[in-house]
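My questions all concern the structure below.
A protein chain is absent from this complex, but the other protein chains hold their places.
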Amino acid sequence: MTTLTEARPPVTEEKAPRRVALRPGAWVVWGAVVFFLLILVGIVGAVVVNSFGKKWFGGWLPKGWTTHWYGATWKEFDLGSVLTVTLEVAIAVVVVSVIVGVPAAYALARRNFPGKRVLMVAFLLPILIPPITYGVPLATVLYKFHLAGKLSGVILANLVPAVPFVILVMTPFIEQIDPKIEAAARMCGAKTWVIFTRILGPLLIPGMLAAAILVLVRTVGMFELTFLTAGADSQTLVVALYYSVSAAGIRAQQEIDAMAVIYTLSMLVLLVVALRFVNPTQLVTQIKERD
Amino acid sequence: MSQTKISELRLDHVTREFGGVRALDGLDLTITGGEFVALLGPSGCGKSTALNCLAGLLPLTGGAISLDDRRIDGLPPEQRGFGMVFQNYALFPHMSVRGNIGFGLRMAKVPKADARRRVEDALNLVQLTDHADKFPGQLSGGQQQRVAIARAIVMEPPLVLMDEPLSNLDAKLRLEMRTEIKRIHQTLGLTTVYVTHDQEEALSLADRLVLLREGRVQQIGSPEHVYTEPANRFVAGFMGYRNELELPVKQVNEKTVVLDGLGDGGLTGVRRDDLGGRAVAAIRPEDFTVGTGPNATEVAVEVVEYQGREQAIQARTDDGVELHLRAGTRLAPGDRVTVSVPPERVLVFAAESPAAPEEVA
Amino acid sequence: MSQTKISELRLDHVTREFGGVRALDGLDLTITGGEFVALLGPSGCGKSTALNCLAGLLPLTGGAISLDDRRIDGLPPEQRGFGMVFQNYALFPHMSVRGNIGFGLRMAKVPKADARRRVEDALNLVQLTDHADKFPGQLSGGQQQRVAIARAIVMEPPLVLMDEPLSNLDAKLRLEMRTEIKRIHQTLGLTTVYVTHDQEEALSLADRLVLLREGRVQQIGSPEHVYTEPANRFVAGFMGYRNELELPVKQVNEKTVVLDGLGDGGLTGVRRDDLGGRAVAAIRPEDFTVGTGPNATEVAVEVVEYQGREQAIQARTDDGVELHLRAGTRLAPGDRVTVSVPPERVLVFAAESPAAPEEVA
Amino acid sequence: SPNSGGGAKDVTPDKVPDNPKNPVTLNIIDVAGNLQLTQGMIDEFVKAHSKVIKKVTYTKATAPELPGKIKAQQSAGQVQIGLVLTGTDGLSAGIDQNLWVKTDDYSSRIGNPNYQAPAAKMQELAQGHGMELVYSPAGPLIEYNPQKVPNPPTTTQELLAWAKAHPKKFQYARPANSGPGRTFLMGLPYLLGDSNPKDPKTGWTKTWSYLQDLGKYVDYYPSKTSETMTNLANGSADMIATMTGWDINPRALGQVPPGVKVTYLKGMHWVTDAQYAVIPRGVSADVVSADIQLIKWMLTPQQQAKAYDTGYFYPGPAVNGVTVSMAPQKSQQVIQQFGRPEYDRWISQFPMETSLPAEQQTAAFDQWDRTVGGGKVHK
């Protein structure tokens, strides 16, 4: 056993110098992040403070506080049901657009076929062309088939830009995944559907999450198409919000702010819920980074 | 997915091109059920391509594949029901080892309890029980490879395709895994197509060897056949006839031939080709013996490599011909020794016979 | 990046944990400049981990690495200037073969013309000139591996770390590449740390072998030393002493020992440990000879594997002890033969000596 | 074509029953903020006439998008909106595109509302395709902070001089997005004595050059009236354009300090404003019937009194004979506290002009955008 260890001085207990000091680049980046966040706090803070303020005629803070504005808007727009509708629409659009969009993105990412360019343009157009142009005829079609004026119409109309959006976002994600992994799944007898749900699904979660969040944001914020196809009981929050911002007439600034805060809060809840479930960093890499 | 056994798998002129270059060029092969076929050939000769075509992962550029007289080359991989061990493993990064191995069983809707048992068995087989809950990213190379093997084998598919499944394992483990693969192959009556670059593995496992070169078959035959009677100079070179001595032909007999330039009496060997003016004698290093005997010649030892009980020797004759041989006795560079080789161990090919390529395009 | 040669690289108690499990446990090793060190050990024993720690890709959990008495374990990999061939290649998928190989030279701002020449040389070396413009995704497994080798070697780094660089190459090519690696190592005076699972490779290439098991060093020594005098039962098993026969001790002498149960006169071997009641005799299959001689015993042949000139035999004594041996003569299952082994080729360890693990945790 | 009612089929008046066969669910869409004034009236109607309307749903939206929505429904033959409450913009867009039912056909059933004279003029803008519900003389008025502006301007020239002396302290919002902004714009031709106050393209030479001069001292044009109010409140502006409702209501809401004052410029003509109820073509006979009854109800003096609200559209009622004292208690209290007695005087004192028809308004906004708001680019 003499070969096992060689004579050597005792190991020094001193810790190796680690790369702890941040490089200048890092300082700049983190500085920029902090700056951005400060601005953000200011912007959000100003609105939130005002929405609770009684009167704010300049000065650092309003004179007096109240929650009256929230009650007022809530009542005026019956926000309870509006929020429910918004939630339903948002979730339906996200789910359907992901289900329809991801397979299409898959085909676009994995295959080069004649006519692909034309198809890409066809998928790009709904994102590029403002709804002004196609909103009314689209709504006509939907009314004709008795789909508009209720939830289904709002959902369908919002899907028009959402599906291409998902396709566009997901294509690079799918390109990143090694096709060999799919091949392996097929060799295990997995059909296309299973490949999507069991193999690509989990690997694409960060991408789908990103796409879903963005679609969600766009849907909740999509005024024109929603308005054109909504019925009395299928209004979404943004319609109410736009009304309060740009409709004729007088309303308290605080009330608008209160509504904006409600809008943001409801989106925030959705976002945080989404982020709780999945982290926007890829599972795979996470595991790799553990070493 | 047919879990029934295969009775015949036929490849008819299977061809696959990549951008005009034929990676696989008219492969004709009939595999009978329960056979263990090994694909051999230099790096880049089309072995993986052949497996991928068989599995249905690459569309064919030409030819046909039929299983028991049913054309299957149009079938998607999941409907062929073959198992495959990928050269690069292709493990599911988001599933634990257990999840990876059990995936196929879940697909086949094997009852939970049964599946669990089979997964545990497979884990045991590849000696990964302790790592069952790790993810592929947390495994060593060899561990990953074993997961890939287990994942394919646990399905007990009628046809298993294995692409260098043991390349990252140490000698001891490789031996064990090899035995296991053989055992499974036999007990389950599977048909196996196996790619390896390890001759010993190929020889000991396979019923039949297929030698490929630049996408074209060079020889198909039993291990012994290929080993002792390589069809051409390329196969000989690839099968371990490391000494390829290009020498002028002195005398051609019916079965044997005498070449000039090695030893005093020339080099007598077995004739394998029609011969022109020059020929190539192919000799395995281990067929040389140190000491006088047939075809004796004196050489100077140049390089000695330690290889345990034996040494790998590079030596040179006085005529400047380089020889590779193995010696059990200790030699040192500079030593002069006489070596000999029995004529039946010397294969003589025409110099034009396809050579083991320096470069495989 | 220091292109100067290394004079001494010292690993002091280098330790690396993954979530509490020690993949590398107090590795002490001093590598002198120009040395060729091979790391050996079963799959998952920590070889890649050791290389990664050396390269600076994994932070240490404990211990220190010093290069010529300078602590380097805090340095980022790019400042260490070591070259590395990754076990999984890690080729840049968006660069051509040429681009991959030339990457390091571009980073080092080697003049264009010079770099081009060196890349071409490296391409030549790994026989990929014809594939120079392909992308990694278009290469076969072995071709990718050769790119990985070329990419590391073209830099001529003072220390090269190679993680199973030849595992996906065929025998012929492996032999050639092995020679090239050795040649480069010698002509450039590089220091090389080499992981392999191929014993022959390790024995013939390395100046020194390091045997690892579960992250701990088992033996460090010259190939011959490790081969003939394994430090313990584990090393013996790993180095090819495939027969590990646990038998009762009959008689203990100063240097030798006689065990009960094999042959009539017992099994005489070299004593390597202090012995208790039972001991383990480690014997290589190739050390058995068919025929009478010392330690003769009669066995029944059970399994015969074709391995070319030789056969791998699995046989059993009348006492039920299983033996692995090799035979040049043809045997068939059921044959009864007498086999013998010289006592100096039988190593006897205490039964408690660490065994080659069935399962490597 | 975009200008037709598409597939909308009109019900002819003879098909419209006096009472709906079945009580209807009425979808009311408000694009003018009109519900603030009229929701009380409607709710009371529904309570009192559950046989006519069993339920109302309210939708609020902005005017511009409304025609598109109605048109989509009409082209599909699926009109779901039963009644629209709109300002002049939505009204005339719909008239242009033939979206509204001709209410004149039902004048016998509605009866002749006893409109005040200026309100009656505003009703003419509806061209028989809608009924005016509320009315306000609006503006233009100047609102200022008396602490900063002890002597408010009394003429346009004084205003210009003041603005010059106090750059960036006078503000009015972009007319296209602001009631006071557009009232100021439409009132200026009268104040300046332009050749044709009804024709912004050719008849407003003085107005345009005045606004350009004034623009030199205007910091920027907010895109919402409320922002001018905020600026007045926090001191970044000292004088802004306003109108009656925008003077009273924000102070009542606490947006603007109660102490600010309002004045007018010499030569003032009121530019009146009104809001209407219109019925989209293509609704069922029952809905038309319910609409007619509802409109009639809303035009009774008792209901009209609710239009005083909190000074939001001051005064509000469109018909004669409605006094503050008839309004709900809360209205009375707000008007008492934040109303200005001088308004009644000014309303009777100055001539009333209807606001421009939508087309001319658009032209005026466009011109303003090009030459005043965007003028700085081209100079």
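By written order: A, B, C and D. Residues from 1 in each chain.
As a working rule, a contact is a pair of C-beta atoms (placed from the backbone, for glycine too) under 8 Å apart; a residue touches a chain by one contact, two chains touch by 3 or more.
FYI, contacts and distances are computed from a predicted model.
A single chain of the complex does not appear, and UniProt lists its protein name as "Sugar ABC transporter permease", one of "Sarcosine oxidase subunit beta", "Toluene 4-monooxygenase protein D", "Na(+)/H(+) antiporter subunit C" or "Sugar ABC transporter permease".
Check A:Val163, A:Val194, A:Ala230 or A:Ala252 against the missing chain and you find that the one touching it is A:Val163.
Considering the complete assembly, chain C touches the hidden chain via residues 1, 55-57, 76-78, 81-84, 86, 88-94, 103-104, 106-108, 135-137, 139, 141, 144, 151-152, 155, 161. Seen across the whole complex, the unshown chain contacts chain D at 1-3, 64-65, 67-68, 93, 96-97, 174, 176-177, 219-224, 227, 231, 234-236, 362, 365-366, 368-370, 372-377.
Those residues of chain A that touch the chain absent from the view are 23, 25-26, 29-30, 32-33, 36-37, 39-40, 42-47, 50, 58, 60, 100-101, 103-104, 106-114, 116, 119-130, 132-138, 141, 156-157, 159-160, 163-165, 167-169, 171-173, 175-181, 192, 206-207, 209-210, 213-214, 217, 220-221, 238, 241-242, 245, 253, 256-257, 259-261, 263-264, 267-268, 270-272, 275, 279-282, 284-286, 288-290.
Everything that follows uses one rule, which is that only the chains that are shown with their structure count from here on.
The distance from the centre of chain A to the centre of chain C, with each centre set as the mean of the Cα atoms, comes to 52 Å. Centroids of chain B and chain D (each the mean of its C-alpha atoms) stand 89 Å apart.
Of all residues in chain A, those that touch two or more other chains are 290-291. Those residues of chain B in touch with two or more other chains are numbered 88, 138. The touching residues of chain B, when paired with chain C in their complex, are 18, 40-44, 47-49, 87-88, 127, 129-131, 138-143, 146, 163-164, 167-175, 197-200, 203-204, 223-224, 227, 237-238, 240, 242, 284, 286-287, 305-309, 312, 356, 358-361. Put simply, chain A touches chain B in their complex at residues 178, 180-181, 183-191, 194, 198-199, 202-203, 283-284, 287-288, 290-291. In the complex of the two chains, the chain D residues touching chain A come out as 6, 27, 31-34, 36, 57-63, 65, 68-69, 71-73, 75-78, 80, 87, 89, 177, 179, 224-226, 229-230, 233-236, 245-246, 249-250, 253-257, 312-313.
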